[in-house]
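One chain of protein is taken out of this complex; the other chains stay put.
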Amino acid sequence: MEYIIIIISAVFVNNIVLSQFLGICPFLGVSQKVNTALGMSAAVTFVMALSTLATYLLQYYVLVPLGIEFLQTVSFILVIAGLVQMVEIILKKISPALYQALGIFLPLITTNCCVLGVALLVVNNEFTFGSDPHMLNLGQSVVYTVACALGYGLAITLFAGIREQLDLNNIPKVFRGVPIALIVTGIMAMAFIGFAGIV
Amino acid sequence: MGKLKLIIDGIIKNNPTFVLILGMCPTLGTTTSALNGMGMGLATLFVLVLSNMTISAIAKLIPEQVRIPSYIVVIAAFVTIVQLLLQAYLPSLYETLGIFIPLIVVNCIVLGRAEAYANKNSVIDSACDGIGVGLGFTIALTILGFVRELLGSGSIFGWKFIQGDGILAFILAPGAFIVLAYLIVLFRTVTAKKA
Amino acid sequence: MITTIIYTIVCLVVLGLLFSVVLYLVAQMFKVEEDPRVDIVESLLPGANCGGCGLAGCHAFAEDVVKASSIGSFYCPVGGDAVMEKIATALGQEAVKTEPRVAVIKCHGTFDNRAKTNCFDGYASCKVMASLYSGDTGCKYGCLGKGDCVSVCKFDAIHLDEKRGIVEVDEEKCVACGACVKVCPKSIIELRPKGPKNRRVYVSCSNKDKGAIARKACSVSCIGCGKCAKVCAFEAITIENNLAYIDASKCKLCRKCIDECPTNAIWAVNFPLKVAVTPNKVEVQNPVVKNEN
Amino acid sequence: MAKESSFKNMVITLSVICFICSALLGVVYSVTKAPIEAAELAKINNAIKAVVPECNNNPSEEMMKVEGSVVYPAKMDGTIVGYAIKVNTSGFGGPIQIMVGFKADGTIYNTAVISHSETPGLGAKISDEIPTRTQIVGKNPAFSNLTVTKDGGEIDAITASTVTSRAFLKGVDTAHKVFVELQKQQ
Amino acid sequence: MKRTFSIGGIHPQENNLSREAHIETFPVLDVAYISMAQHLGAPAEPVVQKGDKVKVGQVIGKPTGFISTFVHSSVSGTVKAVEPKGDLAGNPVMHIVIDVEGDEWCEEINRSKDIVREIPFSSEEILEKIKNAGVVGLGGAAFPTHVKLNPPKDKKAEYLIINGTECEPYITSDDRIMRERPDEIVIGAAIMMKALKVDKCYIGIEENKPEAIVSITRAASHYPDMKVVALKKKYPQGGEKQLIAALTGRKVPSLALPIEVGAVVQNVGTSLAVYEAVQKNKPLIDNVVTVTGNCVPQHRNFLVRVGTPFSKILNAIGGAPSDAAKFVSGGPMMGKAVANIEASTLKATSALLLLTEAETKRKEEGNCIRCGNCIDACPMGLEPYLLNKLSRIGGMYDELEKEKIHDCIECGCCLYSCPAHIPLLDIIRVSKAEVMNIMRNRSVKK
Partner (left out) sequence: MARLLVSGAPHLHVKENTQSLMRDVLIALAPSLLVSIYFFGFSAIKLVLVGVISCVLVEYLIQKFIMKTKVTVNDLSATVTGCLLALNLPPSSPWWLVVIGAIVAIGIVKMTFGGLGQNIFNPALVGRVFLLISFPTLMTDWTIPESWFRTDVDAFTGATPLGIAKEGLAAGLTLPEIFAANEFTFREMFFIKAGGSVGEISALALILGFVYLLIRRVIKPHIPLIIVGTIAVMTGIFNLINPEIYTGPLFNIFTGGVLLGSIFMATDYVTSPMSVKGIVIYSIGIGVITVLIRYFGAYPEGISFAILIMNTTVPLLNKYCKPWRYAKEVKNG
């Protein structure tokens, strides 16, 4: 039950893009086509799960015992950057098509706030899933991270669908591109507020 | 190139928020009031200038393969410094900005400027570029925060001029997106007319 | 205190080491060969993605150029010779020079030059109209005036004169990408050399009907009478299917043909003012508005 | 141009950069460590000061744990004049940390919100001056029904933020339980 | 429940004003203008020259390709000219202009009205006779009938389907021939069955023509293998894919011909022409043309010789009424608007329809409101609104192909039913042609 609450909360209620404001740049950037958005969400999910796992271990088995938690930011980002670059290299080899589709945005996953953001949230924040405030354990962290990534995927896929449709429409010139995308996101955020309080 | 022009370019032509559309997360996440926006902007400015300078100084020494990780480590170090300083001397601001302070590391603007400008230019030019872009960011965040605060809470820099609440949607997530959209449109129309 | 600093240093250096070693190994294991020249060429291109080169955008152009053995058959109309030269240098080849060209409309059947015979009531598009019938005037060859070429032009270089029912090319803006040539269902747009000082002479008509029929349909039609060909000292003019054509490479811009043409179908542009008083130009100066649509 | 990406170069560069950065960080950390701790302490102390009657001890030094909550006893010349009790409760947007100050007789002296993540403009108002706080000051939870009016109590909720108000009052209630426990222990 | 096809379709107002008008023979005029492009495929090549004397039924044009057929003179007289003339769309097409002198028919043509039931010919002989008679499909497309009746060897025909649906509003020429000449039609069908070597034949007629159903049923009772089926009224039931689906439940796959599901569809008029060609040696030189329209005082069904100018037919009903704003050759849904009323009738001209401005003028185009009416109306299950949007962006050929624009049968249901009055089919037609072209080039490359 607790895991279900975690998932619903992270996917719908506290959607990482629509209510936490994380990972907006690639959200706006890689959402022109549904297929790319799906690829991006897959990549983000993968990277996020992996990096949270790594950073969680780093936090609790290295930084905390050594009393150097302030090194969080540096060490986390280093780990994440390494992982992303690895994924990039591997992807380029295994699936050139996907690589092409995600284009320059793969390296940008590094600078996607949601990866580092979630890694930091997981080890720094108290959560109230199901019970009183507590820190997440490893299992919860991974589930939470994956759920966040799924929420990201959900948002970006819906958004890409909308943008594909917008491409067929006659948007006034000044609104084309980012402004209309932001307005759509805003209204999506408004719609998702409906989920407020579900968990 | 004139240093002043570099700075002004950063504010107008390369405005990170309105033109380059980078660093959206702090832009949207911290601008519930003008002061918060400004604080975030200044913190970023600080990191941006220092990292730009450092990177332009060391760019030539770094092999291609580890370029990005090296830059990131440098940036992260500066961010951590900001983080520690804020925590020590401005704890309340540190608390309001919350997670967005460490996230300056991944703010695309910082790495973006390092990649696009600092590693090709001199230290001084990079510093000016950092100041310009950082100011552009700060100004944009302040304006965004100002508008959201004005509409959403009915106050200006914390000074409340109406009784009760404003239009709450503007300080919630949807308002952030929508106000930014209209500011970008405004910016586009104004700059297009000038050009 | 010192221990903290030592831990910090050790921790971060170890991470950095790990990072570089692992990355290096992975990079070795998953190496992909890619021609770096594609990126170089693409960065040289204007990035308009107009398709004027006949390929699917600038990236495709770059890929194909790099693949091909010689760049002779490639030309980017937007970037022009300057860009082609840069690409050639980048690839270590000679660039081919192409004369600058500009689109010309080979029809001048304005509303007052030709009468409407019916009223088109479908979607306002030349393509749609041409797919259905010969057009709403007696001339089966002329401009349909629905402006497909206008909407396809990425450079805002072609405009529809609503009052006179004909399109006009803005020479300054036209980059001769050829998009309008491709889209015009009546094939009346031609890319012609710009000519010295932008001066050129051409037949502004595409009517292939016999003289009498053409004349009846349009007052400025080429009736294929051949007078121009006779008067031309340079054999630049040929008549085929009742239509005259001036070969730009032979034409010496003497403009004798212009005075000879009984229907004012030949146009001379950008010559000094004296010539601007040809009947054509007079008419341009006093457009009679008569759009009955 | 940048140096060539040989294995040796990569490793050395990255290590050196890491070394310099970490050394720098270590130093900055050492320098800011004290002020950071001071700032945190000051925050707690300020909160304590705001919620307990005047005292002349340093409550944060005499902190104790009761029923999982942190209690700071305030003493005037050695006699207890009140307690500041820090409790966690969960509001609309996540955990809320509040400090409730009791006088020795059990009436509420004052309350303070230490941290929260409620919605700006709605629940976030608990950290500003809010009706709830002024209404409960001087009341003794043992004798008053400190719940929102909607639940039959005597406190007006913050407009449109019943959830936050309930959470706040639940926190007060928890603190009061801790207070009762403290009384029992003595 | 009467049968019909399952997806899409519309119910425009029927307006069969001329359904009670008997077929009248239209007088032969002074000059006939006979087009060489009267059929789908390659135009015929003239085999006569200026000054030649021709008789009715004499070959004046010969086929120039596999999908092509003969053209015969519909009058007797002297060839006045062989020259390009505007067709109804104003585009130049090779015509043979004949000055009419008397009405002298070729000898081999049997002009008696007797009904000849016996079919003494073999399948090959039948095809030869049909080809020599220049018979083309009269259902609209004018596809050479002998080609259609000769399916590739690897495809087996199972059914002959006779299309008597006449689903378009206004037109009544098929209705009239079914009522007036049922026996010939049925024998024509029997001939085609023999040519195709099939033993099943459906004759589909929409229920709004009860008299035709009765008369054809009576005539078909001689042939146990023929089944007359009354169908629910719905446009475009006459589309061959829809008719096959309604009658047999089979669906012709995308880009395939009806023979893929074992069916061959022929119009009732074609059937009549086949009868005359095979049993009477009479080439296709005349056909029934409905002349009608709400603004027309008289509604007529004329048996018209091929090559009669439209303007002359209009004169016969007292000239075009002053409020007629559009002439349509064919029905209001599929017919072609006439730009040149000096153009003359073709073998497959089925109607001349006069519409007023109020009836036909396109309403001002609005924004698509995504009402989905066009989707509901499309009998091919396409999304016309989307095809329209994709087309207007330009260059989206891959997407259009994915949306199966090539399946569009150009029935016009979408444009008809759009409340925003978007010229859907105008736009789809052009993109469809482009997409089909791309597809063809691709398959040629392969």
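So that you can tell them apart, the chains are marked A, B, C, D and E in the order they are listed, and the count of residues begins at 1 in each.
What we mean here is this: a residue touches a chain if its C-beta (ideal position, glycine included) is under 8 Å from a C-beta of that chain, and two chains touch if they have at least 3 such contacts.
Predicted model only: the values in this text are computed from it and were never measured.
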For the full complex, contacts between the hidden chain and the displayed ones involve A, B, C, D, E
From E:V147, E:A212, E:V228 or E:L415, the answer for touching the chain not displayed is E:L415
Touching the hidden chain, out of E:A325, E:A348, E:M396 or E:V435, is E:A325
Of the candidates A:F46, A:Y60 or A:F195, the residue in contact with the absent chain is A:F195
Interface residues of chain C toward the undisplayed chain are 116-122, 128, 131-133, 136
Contact residues on chain B toward the hidden chain run 165, 167-170, 172, 174, 178
Absent-chain interface residues of chain A come out as 34, 157-159, 161-162, 164-166, 169-172, 175, 179-180, 183-184, 187-188, 190-199
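The rule is simple: only the chains that are shown with their structure count from here on.
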Touching chain D and chain E alike are A, C
With centres defined as the mean of Cα atoms, the chain at greatest distance from chain C is chain D
Farthest chain from chain E by C-alpha centroid distance is chain D
Highest contact count belongs to the pair A-B
Rounded to the nearest Å, the gap between Cα centres of chain A and chain D is 30
Dist(centroid_CA(chain C), centroid_CA(chain E)) in Å evaluates to 42
Each of the following residues of chain A touches two or more other chains, namely 68, 70-71, 74, 78, 81-82, 85
So chain E residues touching two or more other chains come to none
Interface with chain D, chain C side, in the complex: residues 1, 4-6, 8-9, 11-13, 15-17, 19-21, 23-24
Listed in rising order, chain D residues that touch chain A in their complex are 18, 21-22, 25, 29, 88, 90, 92, 94-95, 163
Chain E residues touching chain C in their complex are 86, 88-92, 326, 336-337, 339, 360-362, 365, 394-395, 423, 426-427, 429-430, 433
